[in-house]
Structure formats: C-alpha cells, structure tokens
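Removed from the display is one protein chain of the complex; every other protein chain stays in position.
On to chain A.
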Amino acid sequence: MLRAYVILFLAFLYAPILLLPVFAFNDGTVIAFPLDGFTTKWFAELWTNDELHAALMNSLFVAGTSSVLAVLLGLAAARANIRYRFPAKAAAMGLIMLPLVLPEIIVGVSLLVVAVRMLGLDLSLWTVVAAHVLICTPFAIAILNASFQSLDPSLEEAAIDLGCSRAETFRLITLPLVMPGIVAALLISFTISLDEFIIAFFLTGSDPTLPVYIWSLLRFPRLIPVVMALGTILMIVSIGILVLAEWNRRRGLARTGAKDSGGFL
C-alpha cells in the first residue's frame, strides 16, 4: 500500500518533467501523442537564436552576481548567528529567513513599487540582481549555518593561541573548513537565480533573463518545441549543479572527518 503510494507520488512529481525531453526530440510542433519521429532540429534552432543568447548571458550575469553577493551576506549572517549572542537574534534571523516562504509574486510587486515609484530607479539587470540577492540569501544562510555549526569554536581559539591574528585565523582555519559550505551555497544560489521567473518578470527592464525570454516565446505556438528543448537543457544543468553542490559538501565532510549533520539535499 505504502509502496504504491510512493510510486504514485513520484510519478506525479516527475512524469511531467520527463515529458519535456520527449517532446524536445519530437519532430512536430503539436505537443500531443502520438509522436511524429525523432529530430534534433529544435536544439539546432536554439543554437542560432541571438535573442536567446543575449537572454542567457543576462541570466548568467544575474545568477553569478547575485549568488556571490548572497553568499557574502550569508557568511556574515551565519557566522554571527552561530558565534555570537545578541539581543533579538531569533527575531532578526527569522526575518532574514522569511523570503524563503514569502510568495514571490508579493516580493516582485513590492520591489517593483519600491524601485520605480519610491527610489525612481530604472529597471535593469541590477534591480533583478538586488531582488535575487534577497531570495538567495536565506538559502545561503541555511547552508552556511550548518557549516559553522559543525565548526568547533576551539579551532579558531587554538589558531589565535598559536600566534595567528584574527585575519590569519579566518584565512587559514575558518575559510578552508567552511569552504565546502560556501561552494554549495554558491551553486544553489546560482541555480535559484537562474531558474527564477516571477520576480525577474516584474523587475527586468528591456533585457530579459532566460526564464522571462522563454515565457515570451510561449506566445508563438510554432516555437513551443524550442522551449521544450531549452527546458531540457536547463533541467539537466540545474540537476547537474545540485549534484555537484551535494558531492562537494560530502567530499568536504569526508576530508575533515566531520559528522554529517544533514545537508541541504
């Protein structure tokens, strides 16, 4: 009974996603069975689309910048959270983590109002970066919290005791030991930003990110198989990055002999 339930549940989760590659290789513009034959022409069409390339570069820029910023903020917040006690810490951390569960459409609309109406900013990739930092930072903190949690505070004290300054201690001891967490946080923030649509849709100006561009393609039925092909590639890249992040985290644990206190995945 339980087994049947699990199988149904997994099918519900993954069957639609598995249809993506099926139609990406289907030689026909109508998304329906029966299939019309095998082709790679949709992928070839991706290759020659300049607008798509521009959107991809925009997304890589946004994802790269916002993941680095989110991880830098996350490092500071996670270290403070684990090492220090300060007033209203739980409340402060709770508020920082809130964007994890806040509906993205609310974040998108309110940021749009603030950016355009109140700050008078022009929408650009930078407004998207700012918003993506907001939603990626909680993920970065969650991962880095675990890294700092498993870091024995005596290690930093021992380094100072053996003659290191605070800066040297961070560089020689703290940083190498939380590096797997940093890499994992970077990869996951990057993936989240790369896939994010709603907020980017509100805040992007004349330069669309990849998901926004994909959405605009959906207006042309002829191009739907192209979207399927693009989706297939994005799915593989996303899964690849997440696997890389988890592999890196486990390797870090094995290298330092630390106990696995539950990773992000």
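Structure notes:
In this section, a residue touches a chain if its C-beta (ideal position, glycine included) is under 8 Å from a C-beta of that chain, and two chains touch if they have at least 3 such contacts; residues count from 1.
Note that contacts and distances are computed from a predicted model.
When the listed names "Cell division ATP-binding protein FtsE", "Peptide/nickel transport system permease protein", "Septum site-determining protein MinD" or "Polyamine-transporting ATPase" are checked against UniProt, the chain not shown comes out as "Polyamine-transporting ATPase". Here one chain is not drawn; of A:L46, A:A78, A:I173 or A:V227, the residue touching it is A:I173. Of the listed positions A:L95, A:L155, A:L218 or A:I236, the one in contact with the omitted chain in the full complex is A:L155. In the full complex, chain A touches the hidden chain at residues 152, 154-155, 157-165, 173, 176-177, 255-258.
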